[in-house]
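Missing here: one protein chain of the complex. Every other protein chain is in place.
Chains: A, B and C, in written order; residue numbering restarts at 1 for each.
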Amino acid sequence: MTAVLAEVDLGALVTVRGPRPAEAAGRLVLALGPDEWLVAGAGEDDFPDADAAVDVSAAYRCLELAGPGAPAVLAQGCSVEVGVGESAATLLARAGVVLHRPEEERFRILVRPSFAPYLRAWLEEALTSLRASR
Amino acid sequence: MAGAHPAFLWRSPDPKPSYEVVVVGGGGHGLATAYYLAREQGIADVAVLERGWLAGGNITRNTTIIRSNYLWDESAAIYEHALRLWEGLEQELGYDLLFSQRGVLNLAHTLQDVRDGVRRVTANRLNGIDAEWLEPGELAAVCPILNLSRDVRYPVLGATFQPRGGIARHENVAWAYARAADALGVDLVQGCEVTGIEVRGGRAVAVETSRGRVAAGKVALVAAGHSSVLAAMAGLRLPVQSHPLQALVSELYEQVLDTVVMSNAVHVYVSQAHKGELVMGAGIDAYNSYAQRGSFHVVERQLAAALELFPLFARARVLRTWAGIVDVCPDASPVVGLTPVEGLYVNCGWGTGGFKATPASGRTFAWTIAHGEPHALVAPFSLDRFVTGALVDEHGAAGVAH
Amino acid sequence: MRFTFAGAEYEGREGETLAAALVRNGVLGGFRSIYRGRPRGVYSAHEEEPNALVQVGPEPLVRATLVELEDGLVADPLAGKGRLVPAPRPRCDAAHARCDVLVVGGGRSGRAAAAAARGRVILVEQLGCAPLDGVQVLAHTTALGVYDGNYVVAAERGRRLWKIRALRIVLATGAIERPALFPGNDRPGVMLASAFEAYGRPAGATPVSGGFSPRVHLWSQAGGRLRWDDRIGAPVPAGELRGIECAGRLTGAGLPDAPPFALPDGDEDETFVDLERDATVADVRRAVEAGLRSVEHVKRYTSIGTGSDQGKTANVNAIRVAAELLGVHPGELGTTTFRPPYVPVSFALVAGRDRGELFDPVRVTPMHPWHVAHGAVFEDVGQWKRPRYYPRPGEEMDAAVLRECRAVCEAVGMQDVSTLGKIDVQGPDALELLNRLYTNALDSLEVGRCRYALMCRADGMVLDDGVVMRVGERRYLCTTTTGNAAAVLAWMEEWLQTEWPELRVRLTSVTEQWATAAVAGPDARELLAPLTEIPLDAERFPFMAIREGEVAGIPARVARVSFSGELAFEVSVDGRRGLELWEALAAAGDVTPYGTEAMHVLRAEKAYPIVGQDTDGTVTPFDLGLDWIVSRTKPDFVGKRSFARADTSRPDRKQLVALLPLDPRELVPEGAQLAETAELTPPVPMLGHVTSSYRSAALGRTFALALLAGGRGRVGDVLYAVPPRGDGVPVRVAEPVLYDPEGARRDGRPR
Partner (left out) sequence: MLRVPCPWCGERDEVEFSYGGQAGVRYPADPAALSDEEWAEFLFYRDNPKGRFVERWVHTHGCRRFLELERDTLTHEIHVRGR
């Protein structure tokens, strides 16, 4: 089993506080908490009715892990299993992440930029060990 | 075998209907208290009531580190008093305690660790406690297998060193006090759980136990993790919280480590005992617990940190892990002395540092019980400090743990 | 294949264990016991082996019964003690798994339970194990422990650590044979009957059996009770545990009746209870005669069960012997506690991948590559790497820091302050929340202005400090210290969520949204002016004001705050453009990058405290001389009540002061305690300690900050700062602010 790691650009990101915003024009909405949402492709001004909206475009980076081995790679450092189409804020190795699984064998890993070098290095090792163990 | 035990240890008497002093808790501090009551305060009409078996709690679950290089005068005074007693204890108790003054290193990994270390060393110096500050270059001589490379996540920037610090064999210590107390006439009553404390007119007069009522002139609570539960029986509330503290030992290896190494920053406390096993402690588990059981991730972190410091340990194996229940005060200092209930005395809150204090704790507590007033060395550790705010805060700067 | 044992070569076979090969080669001895040096040989066939311990290269204390033979293998017998030798660290990893049913043990009953189970099923077996339809079989995987919440940790071939969450656990761990007790039961050739069979009835070997003891370890670890089963003469699982079942021989079912138990007739000192620990029936008798009644005491007195085999063949016999000697039923004695791991597990496996650079995340800012390229020496601040100083070729730290300080005082410098925590506070009640948490009164703070602010814990001790910026009618941006960013956000959230949920305000971490460069020094305006349209003169951009605009073509928020006492602007931009901003600033003129060390010096000259360095959790705002920042008008804020306590209101508390060494070249060590006299014969009363100590370019001398008892009343006194070694250093107590006390430099060069 294999998997590949790449970085992707989700564009503008905004944290919206309050009720879940509508997914307009297929824009990505990830739940960070009961009243906290991460919306891709939007800005602070797009949510006049929200309790708060904060531009966090630069506060996350997004790694993408794809391939049949992807779940096994994540399982090396994360006890949460994310269903297809679902997302979860959790820990991967020693970094807080938001995991999103758009497809069966594709995961998005949103992480704070300052943690990205660490997480990349960890994932590279996990991929190595995946190759070695199968 | 070194540290072999004597031919006779103690009787197993049934409890008498009444004693001058009832000590609740047959751990290290309780047994020491009973011993010093009989030996120095002329009170031999003493019972030690132990719920399970003698010395089954923290006294034999800790990493046996002994040191006195604490920051604040109040702490340094009582721990140094303990260390002086340790230095004569094998003689006094006639028991091989495997007391080994191999020195205790406390590592600094950040610039603030360095400031705190120097602060503690200079405080120790002014208190007449042997303490040194060692630069990384000086560390290799003290601990050759320590990883002093700058090229690690948290390089070692220096360390405090107390040459007189060291370790002892924990059960020998407890058993030595027990045997000596028993020989002086103290009743060590095992399998005797205290279920109630009888308070009449604001005075503690007896304890209810699983083996009947035992009247007492004075009641002394020395039950570490269970102090809150016991105090509650007398309607008393204590500013302590009980947490699991995990430790582990490895298999036996030929000697590679002849000093004690502590790193509060990464939570590693390690020494190699005489038999050859590596004895290691971790940080406390975050949650309150009486389960004598901790979470595995704490052990994972502890060993990860240990290998950063000691690459040589990579193939060492964990033989046994366990946990004790430590009761921790908000300022990480103990509570010793009188209580609002007349005739009821409490000795608790030693947190992760109780073993090293055992002789001083027992001795000063015995004095306190006998005289009905706090011994000078424990006066600063009375309950009213939480009202005035005069805490003895051994967090942060003091390298508090273990 | 060939292998070497104790220096002699033998022929081995594929798939054989070292123990099997030795026995087949007629080697029934070859080992020695740990204390008495008695000759010993292979005793069992599995993990319970007490005798056949070997060192295989760097691997200490391996059980010959568990070593899979490979060609050229070299093994040396060990007498109970291994050798730790330098060797490359084995690469280990971990795997989390979840299942409906976890079966431990791949024997008949284990496989049956697995086959019958519904849903996701995992089977772990410490030996080899055939595949099973619809079951994830983990062969050569040993369950080490059962933890809270049906969390099972298992080791696969010593290289992967499995962490398995199971809704249901079926324990089918079987039983271990125990020795019969007779004088000389440890002699080479004597082996458990089960091993005798496993090794094909080797010639010259003597099978013995004292019956079978179920492997109750995991059940007991999980908190399960035990009951003594007289028929098999061993404890078996009793009672119930939520989510855990026992199956097969573990329950005692199918085990043969135990042979009748009797103390040996003959030399008890030659009759071994624990072979690895060299403990005999005579030792148990000594323990009982010493007055011991608890099996735990007997264990410690004799050290039975403390060997690397954890007494797998010894513990039950020890109980039976002790019970016999005490004249009680074994069931009354109970057992010793079973503690994880079931078999020893290597440190490297438990530590897994948390090693080296991955031991703890290294956090870096967007400008990090530039710092590296320009030779910065870094300091660990929490998980962050921050430039401490930027030495030029051949330049020592002291020289570099003096140069960086001088640049900020005389020209212009810039520092990467992106690591400072930043919290976005939004909502109609934002001001109310901040007023309750900060010691300042913030009501008068206007939009577009900011203020230095302080937070205390409820006990009145300083928690953190930072700048509160009002960026909108109902929106604030609060900065925190680098190390406290997460803690302060959690602190604010806790009060908001649990204490004042009625407040309509939201908190969001924007620490990494913004990259921030501090531009400080009298030439700060000259450096920035060409890069921005924002008017920078003191009239239109006063101290503690905030402006929005472009800097180097990048949308930016500029704040006129200063942590150095010099004219300073903090420029914040979208983190993705932080490096671009930094490079533009570097290219804009003769600007000197400076690190945390220079910053520390500059702020110390102004007596700006650093939380965590000049404070230690026992320091109030008043102790720091920050009375001006503590509101007297607010009815309450977190910490206020504590200031009135007896000890907290003492006039002779330790207060922040400056110290000037009498010898202006002498640097006192940070952490040094302060004494009244040069005479250092203990005990010497301690008056306080040095919190910060530097060489100052501006003052042309050394100086320090200290917390000194009644300090503000002691200005002018001469005290002694005590280093770890040598004489005390005479220092004069001074007012804390040593440089530009009137704050003239704040606005830059007068024009």
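Basically, contacts are C-beta pairs under 8 Å (C-beta built on N, C-alpha and C of every residue); 3 or more make two chains touch, one makes a residue touch a chain.
Everything numeric in this text was worked out from a predicted model, so none of it was measured.
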Exercise. Which shown chains does the chain we cannot see touch?
Worked result: A, B, C
Exercise. Who touches the missing chain here, A:1, A:28 or A:80?
Worked result: A:80
Seminar exercise, completed: Among the options B:242, B:321 or B:352, the absent chain makes contact with B:242
Exercise. Which residue from C:91, C:165 or C:576 sits in contact with the chain not drawn here?
Worked result: C:165
Problem set entry | Listed residues A:32, A:72 or A:109, member touching the removed chain | A:32
Exercise. Can you name the residues of chain B that touch the chain not displayed here?
Worked result: 226, 228-229, 237-242, 286-291, 293, 295-297, 327, 330, 386-388
Seminar exercise, completed: Residues on chain C facing the left-out chain by the touch rule are 147-149, 151, 163, 165, 223, 458-459, 490, 493-495, 497-499, 635-636, 640-642, 644-646
Problem set entry | Residues in chain A touching the chain absent from view | 32-34, 36, 79-80, 88-91, 96
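Basically, only the chains that are shown with their structure count from here on.
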Exercise. Just curious, how far off is chain C from chain A if you go by their C-alpha centres, in Å?
Worked result: 26
Exercise. Counting in whole Å, what is the centre-to-centre distance of chain A and chain B, each centre being its mean C-alpha position?
Worked result: 46
For this session: Please report how many Å separate the Cα centroid of chain B from that of chain C, as a whole number.
Result: 22
Problem set entry | Set of chain B residues in contact with two or more other chains | none
Seminar exercise, completed: Touching at least 2 other chains, the residues of chain C are 163, 354, 357, 360, 362
Seminar exercise, completed: In the complex, the residues of chain A that touch chain C are 15, 17, 51-52, 54-60, 72, 75-79, 81, 93-95, 112-115, 117-119, 121-122, 125-126, 129, 133
Problem set entry | Residues on chain B engaged by chain C in the complex (per definition of touch) | 1, 5-12, 52-54, 56, 60, 73, 109-112, 114-123, 125-128, 131-133, 152-154, 171, 190, 250-254, 256, 276, 293, 295-296, 299-301, 303-308, 311-322, 385, 387-391, 393, 395-397
Exercise. Which chain C residues qualify as touching chain A in the complex?
Worked result: 91, 93-98, 160, 163, 165, 353-354, 357-358, 360-366, 384, 424, 426-427, 504, 506, 508-515, 574-576
